[in-house]
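Everything on this sheet refers to the single structure shown next.
Shown here: the complex without one of its protein chains, the others still in place.
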Amino acid sequence: MSGHLFRIDADFHLPQVAISDLLPYLNEHWRQQLIEREITSSPFRLTSYPPNSPLTLNPAYEGLDVSGALDRFGTGIAIASMLHGVVALHNPDMRAALMSAVNDHVAKAWLDNEPRLRGSIYVSGDDPAASVAEIERLAGDKRFVQVLMLAMQEIHHGNRHYWPIYEACQKHGLALAIHAGGLYRVPPSVSGWPSYQFEDYVMQSMVFENILTGLAGEGVFQKFPDLKVVFLESGFAWLPTTIWRNDKTWRGVRQEVPWLDRKPSEILAGRVFVTLQPCDPPGPDELRQTIKHIGGTDMLLYSSDYPHRQFTGDDPLPEGLSEDALVGILAGNALRAYPRLADDPVVRRAGETLEAPA
Amino acid sequence: MTRYVVAEVAEFPDKGIRRIEVAGRELCLIRLGDEFFALMDVCPHGGAKLSAGRLSGTVESEGPGDYRPCRTSEMLKCPWHGWEYDVRTGQSWSDPKSTRTRAYSAEAIAGGELAKGPYVADTVPVEVDGNYVVVNLPVSAAR
Partner (left out) sequence: MNQPFIETNATTRPRIFDCDIHPAHKSASTLFPYMEQRWVEHMQTFGTHIRQALVGQLAYPRMTANGMRMDAKPEVGPPGSDLQMLRDQHLDPLGIEIGNLIALSRGGMEERNPDLAAAMSYASNEWQIAEWLEPEPRLRGGIVVAQDNPEAAVAEIERLAGDKRFVQVIMSTRPYETPGSRKYWPIYRAAAEAGLPIGLHPVGFSNGKPSTGTGWPSFYFQEHYTFVPSAEALVTSLVIDGVFEAFPKLKVAIIEGGFSWIPALGWRMDKHFDTFHKEVPHLKRKPSEYMKEHFWWSTQPMEEPKKPRDIVDVIDWIGWDRLMYSSDYPHWDYDDAYRIFRFPVEPHQREAVLSGNASKLYGYA
């Protein structure tokens, strides 16, 4: 049914590069430090995605490399991210050097070789000045279409602390992408540190509920009206509650946040997007009900979450989406979420099968 | 219309709010300077008695961190969920700016850039007749 439509995959992961392979991208000081301190042998794996966990590896991708995975689902463009553990370092200078190295590695090893991949400028939320410098350094490379942060930060995403980063995103037409997982400096919920990884993972959607409420409440979109935000691997069945509750609360507490000059849901429309996988509703009826409660599919972006395990069977696209909705979900909505894609050569070539960006 | 005397001007304090009963109807009577206003004393949102609320202004903003108090004392805050009602019209006011995009009407300018919310508290005409505050209730309401 949707096989012939151009697909933009908004959540696609590249295998993590070993620290030793980052050495060519580092200056002499950091090369020496990494080698002498034997940091090169540290795995830098994030707690969120243990390498052998069934979450991290989808058997549907067994034996498929990056290009093979793109072929498999007829992906036209995949927006790729490398969720690298270097972001969790506390030393701001070592962290900045390594994050730049990761970004350079992504450009050289992946973007140069696979024309369907688009990149993420991976930044740390801890040090907005360094992150802005990194965005400025790479913004000229139009293959980078988003700036990537993790969901569980130490400081809330709505906080003014990050606004220089958001300003740089807006300035360069880069979407701000927030991916599940995090720094593990604060527990995933106010309830504290859960016992099991299963709980950590379930709670990611709760983190996103708070992120959305914070971006709205703190006035990020009043300050940066052209900023686009994409939630990666956030789930989306939680959206009705967040939308309903924020709209209701706003009526009573509007004077505290008077910059919210409309219902929060109206402010978020066209500015916040969420990826389709994991699709938590268990079947087409529940999916349709969720979409009805959200008020449509304009926020939804197709995603495979390669190589994570989010779906079974052959297609990351869940059942229950109407043909009309698919045009937007597979590509049209992504063109509104990622301002840079409008001028992307591959997108332009795909031309006629795409819905014009609104 | 039936006219009912509901208060004496002299003993009604400025910025006072009072619940009064007229012909079986409960009203919330408000004084602002020389003007009197009356609303049916039930919040259209969730049923609170508006007369237990507070007169307040509202706040506009040009962006995060910017606070501009305005319409001092012209808004009645519901005692429960704090929704703001314009004492002059009974409109719940909540969406500053969306009027600008919807319609740039004279009302929006007079209303200080605030838009109408979805709920309206019923207003009742009030006048001052000599020393007395008088409300006009339609005959059907005076049950």
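Read from first to last, the chains carry the letters A and B; within each, the first residue is number 1.
Throughout what follows, a residue touches a chain if its C-beta (ideal position, glycine included) is under 8 Å from a C-beta of that chain, and two chains touch if they have at least 3 such contacts.
Keep in mind the model is a prediction, meaning the values are calculated, not measured.
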Touch criterion as defined above, residue of A:V86, A:V102 or A:V257 at the omitted chain: A:V257
Contact partner of the left-out chain, one of A:D93, A:E136, A:E154 or A:D324: A:E154
Touch criterion as defined above, residue of A:F12, A:F44, A:Y122 or A:Y201 at the omitted chain: A:Y201
From A:E114, A:D127, A:E209 or A:D298, residue that would touch the chain that is not displayed: A:E209
Where the missing chain touches chain A, by residue: 54-55, 151-159, 182, 186-199, 201-207, 209-211, 213-214, 217-218, 235, 237-238, 240-250, 252-253, 255-257, 260, 278-282, 286, 289-290, 292-293, 295, 309, 312
Interface with the unshown chain - residue positions in chain B: 45-49, 52-54, 77, 79-82, 118-119
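In this section, only the chains that are shown with their structure count from here on.
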Chain centre separation (chain A, chain B; CA means) in Å: 47
Residue ranges of chain A in contact with chain B within the complex: 160, 218-220, 222-223, 250-255, 258-259, 261-263, 266
Of all residues in chain B, those that touch chain A in their complex: 58-68, 81-84, 92, 94-98, 117
